[in-house]
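With one protein chain withheld, the remaining protein chains of the complex are depicted in position.
Chains: A, B and C, in written order; residue numbering restarts at 1 for each.
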Amino acid sequence: MKEASSQEIMTVTAARLLRDGTVCFVGIGIPSMAANLARLTHAPNVVLIYESGTIGAKPSVLPLSIGDGELAETADTVVSTPEIFTHWLQSGRVEVGFLGAAQVDKFANLNSTVIGSYDSPKVRLPGAGGAPEIAALAKETLIIIEHDKRKLVDRVDFVTSAGYFRGGNERSDAGLSGGPSAVITDLVVLEPDSVSKELVVTKIHAGVTKEQVRDSTGWEIRFANNLSQTESPSEEELVTLRDLIRRTKEARRKLS
Amino acid sequence: MKEASSQEIMTVTAARLLRDGTVCFVGIGIPSMAANLARLTHAPNVVLIYESGTIGAKPSVLPLSIGDGELAETADTVVSTPEIFTHWLQSGRVEVGFLGAAQVDKFANLNSTVIGSYDSPKVRLPGAGGAPEIAALAKETLIIIEHDKRKLVDRVDFVTSAGYFRGGNERSDAGLSGGPSAVITDLVVLEPDSVSKELVVTKIHAGVTKEQVRDSTGWEIRFANNLSQTESPSEEELVTLRDLIRRTKEARRKLS
Amino acid sequence: MAPKITDLKSAIQSFIEPGMQVAIEGFTHLIPFAAAQEIIRQGMTGLTLIRLTPDVIYDQMIGMGCANKLIFSWGGNPGVGSLHRLRDAVENGWPNSLELDERSHAAMCVAYTAGASGLPFGALRGFVGSDLPGHNPSIRFLDCPFTKDKLAVTSAIQPDVAIIHAQQADRQGNVMLWGIVGVQKDIALAAKRVVVTVEEVVDEFAVKSNVTVLPSWTVDAICEVPGGASPSYAHDYYQRDNAAYTEWNEISRSREKFLEWMEYHVLETKSFGEFRERIVS
Partner (left out) sequence: MAPKITDLKSAIQSFIEPGMQVAIEGFTHLIPFAAAQEIIRQGMTGLTLIRLTPDVIYDQMIGMGCANKLIFSWGGNPGVGSLHRLRDAVENGWPNSLELDERSHAAMCVAYTAGASGLPFGALRGFVGSDLPGHNPSIRFLDCPFTKDKLAVTSAIQPDVAIIHAQQADRQGNVMLWGIVGVQKDIALAAKRVVVTVEEVVDEFAVKSNVTVLPSWTVDAICEVPGGASPSYAHDYYQRDNAAYTEWNEISRSREKFLEWMEYHVLETKSFGEFRERIVS
């Protein structure tokens, strides 16, 4: 079997962080891929909620858009989008929020709005979507992002979704519980320090060097004392993931 | 054919005030009877909304409770009770609200809460239900009540649902539009004076004397200059009403 | 995570404790009579009972001394008249005094929706000119931060336990109800714990129009109790027993007759099944 790519390691590592039975609010893209991989491997009873209104969706292929028909057909129930945000997210029912972003900073704040200034942006990004409230209201947030100096930055250009603000108790002092519990990249896993809330590397993927991590991070990155190597994807995980991607590609080809 | 009873005249007179196509929020009892009579005679396209969530209900017999199954089966759509109050009443979609009450006063304020004081009531009545918001938010309110000194009073013991407050512009000054346009009793029709908002008799049912009306009203009742006699129920109206009541009784007997 | 499919007696024993806030809902349809009577049977006291329309179901509970507070909006016997036990409690403090938190239907609805949505209050256009806010601190006013409109606000309701009745649960513990769906979804999602009695447990749900579905992981206990909403009705199962509502007017009018009826039908029976046998005979 072909060895795991760094993207595959990232996806599998993220998937493993989902416990069985967890209620998970899923964004499209890699979060959706990781969440569905978890569902197809160790967490068959994970409950996937998409902002399009599907609760308990069990898609056989990955949705390209957040509201593909198969999500509705395989869901336990479908509700309106307003109800998803009020009765299901804001009410505190979501245990894990799975998010991506264009930038994440040292204190796990997320930017998906602009690069540069808001009023005359260098790059206008898509914007908030459901992220600010997922980041605020899920009991815990997992962030998946490609490891790149321009993406893991000292301070995001714009705080779309709050992580730990500028660190310490600032988040809880502002009345928010929860918060990001891990940032999974294609090189490492970062977790917030329990006191300062600064993201530190706790796991490093096989074959990745500390130098490489330092060079790819936009702040002076620290490594945890108990730094360990990320457990490699199992054959079952890789086969399942590759199968899922293959089925998805086939389904999309058929539609085109 | 048997002559119309005073209750039948009241119901027919109320029914006539509903124009075809009107969106009407209906309470149970005589309001429901009058609204359905209108639907079965001159106003086939009246839209009946019940607070149980049925929109466009077309029951063949009168519901005993506001949520009888037939209301759901004959409705254009059924929504939740919260949605009825937010999206259908509060939004200003209801043209006519049809209400009853235990007491109505000179300025068309309604009491359905207590006789006596709130904290140690002589009679504890059922309470507000949907009435305060119907009275506040429907474009127009019709009130049906038996004509009795203890029911048509100078001042209600408790304002459950506001009419014209203490008269004049008090209602509009408080930010409310609409308001009661007629009170239909088994003796007369009362309408608010355009300036003082005091209820005055504008129509008097056949065979009823002014003396009788004065004796049955809890304030010094006035009669409009253009006082006229209530048009008598037509044969079609009476036949339809009696049929409806007969069908309703039969249906209830079958269920018991 | 999945709800326990259990018997009603155990479910009430596990989830209801004296002093709790309990909402037993069902707007005219699917009123959970069986569950309420089991609470009476277990001699529960000191409850705060929550319900838009107390109906005969709370008249029985109040008369039997289960409650010391009522949060409600319309307390009559629908289509019949007064709730005599409710009136006796409010007018004469029998069998005990009853504190009232009285709102309107619209206000109760927004309070349930706020509760289900994790918001501490709900806003509505209402109560202007009404005497109710003067008697209820749960209703206040605020100015819209954008338009300065004066709006009423009411505090969210998040009961300790919500009890509802549904037509069906499937074997995974998902719950489905249809027809007039009332306020049940909101109160179920607002409550800390949810107990559902159902007409039947089925292998799979059929497609129905106007459906409320509660996924299994939002429900704590499911009890199969056929007829458990009677004398109210269950759409597609049985119709409203209007005669029972009318008879209740006579049964409940005097304290003696009421107590005798409750003793024979509820306290002396062990389950809703036995109750139904005594009702029919």
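Observations on the model:
In this text, a residue touches a chain if its C-beta (ideal position, glycine included) is under 8 Å from a C-beta of that chain, and two chains touch if they have at least 3 such contacts.
Because the structure is predicted, anything quoted here is derived from the model rather than measured.
Note that the absent chain touches A, B, C when the full complex is taken as a whole. When you scan A:86, A:141 or A:216 for touch with the missing chain, the hit is A:86. Among the residues C:69, C:135, C:208 or C:276, only C:208 touches the chain that is left out of the figure.
By the touch definition given at the top, chain C reaches the unshown chain through residues 118-121, 123-125, 138, 140, 142, 144-147, 149, 151, 153, 155-156, 207-211.
In the full complex, chain A contacts the hidden chain through residues 28-29, 51-54, 63-69, 71-72, 77-82, 85-86, 89-90, 109, 113, 118-133, 136-137, 158-162, 165, 171, 174-176, 252, 255-256.
Listed here are the chain B residues that touch the chain not shown: 21, 23, 45, 47, 55-56, 76-77, 86-87, 90-93, 137.
Methods note: only the chains that are shown with their structure count from here on.
Chain contacts in this assembly form an open path, with each chain touching only its neighbours along a single line.
The chain occupying the central position, as judged from C-alpha centroids, is C. Centroid distances from chain B, each centroid being the mean of CA atoms, peak for A.
The distance from the centre of chain A to the centre of chain C, with each centre set as the mean of the Cα atoms, comes to 41 Å.
Averaged C-alpha coordinates put the centre of chain B at 28 Å from the centre of chain C. With each centre defined as the average position of its C-alpha atoms, the distance from chain A to chain B rounds to 57 Å. Multi-chain contact residues of chain B (touching two or more other chains): none found. Within chain C, the positions touching two or more other chains are listed as 113, 185-186.
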